[in-house]
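What follows is an incomplete set of chains from the complex, kept in their original frame.
Per-chain numbering from 1; labels A and B assigned in written order.
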Amino acid sequence: MENDTTIRRLKIIEGHLRGVIRMVEEDTYCIDVIRQIQAVEAALNKVSTKILEDHLNSCVITAIQGPDKKERERVLKEIAEVFEMSTKV
Amino acid sequence: MENDTTIRRLKIIEGHLRGVIRMVEEDTYCIDVIRQIQAVEAALNKVSTKILEDHLNSCVITAIQGPDKKERERVLKEIAEVFEMSTKV
């Protein structure tokens, strides 16, 4: 169910990106192209956040309540990793 | 000419993004999806930088060497704006 929302949002972003390609093909003013690329990125950030939220409320809860310490550590390590990466893109 | 490179790169990113949509459709592990979205964003950042570089070496030089003070200010203001935005996405 959550997947449907994510897919729909990503398809909208894909359409947005195709619009950006068209802008470049039509020689649109560079700065306007950059602004649209930044808008695409902002939209992608929102989707990432939503996916992370769903992940926290499903897999992460299961892993942390589960008996496997290794699995728990793995799941938490991943979250720290995507957080770190998010500060870089 | 520079446009061709930009278009080619953006089309590769569009393919990457379609791959991400497929991942979600196939119920790929959330964290892997987030990582791919972050890769798409990193690629978009590179394209933005390239577009800005071309812009600086064409329109910006023309505007600054031109006689129109207003136009000069406008062009420089825009660069500061996309820079500021780039710290937010």
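The rule is short, and it goes like this: a contact is a pair of C-beta atoms (placed from the backbone, for glycine too) under 8 Å apart; a residue touches a chain by one contact, two chains touch by 3 or more.
Just so it is clear, the model here is predicted, and its values are computed rather than measured.
Asks: Considering just this structure file, the complete complex holds how many copies of the sequence, given 2 are shown?
Replies: 4
Going forward, only the chains that are shown with their structure count from here on.
Asks: Hey, how far is the Cα centre of subunit A from the one of subunit B, in Å?
Replies: 17
Asks: Taking the complex as given, what residues does subunit A use to touch subunit B?
Replies: 3, 6-7, 10-11, 13-14, 17-18, 20-21, 24-25, 27, 29-31, 33-35, 37-38, 40-42, 44-45, 47-48, 51-52, 54-55, 59, 78-79, 82, 85-86, 88-89
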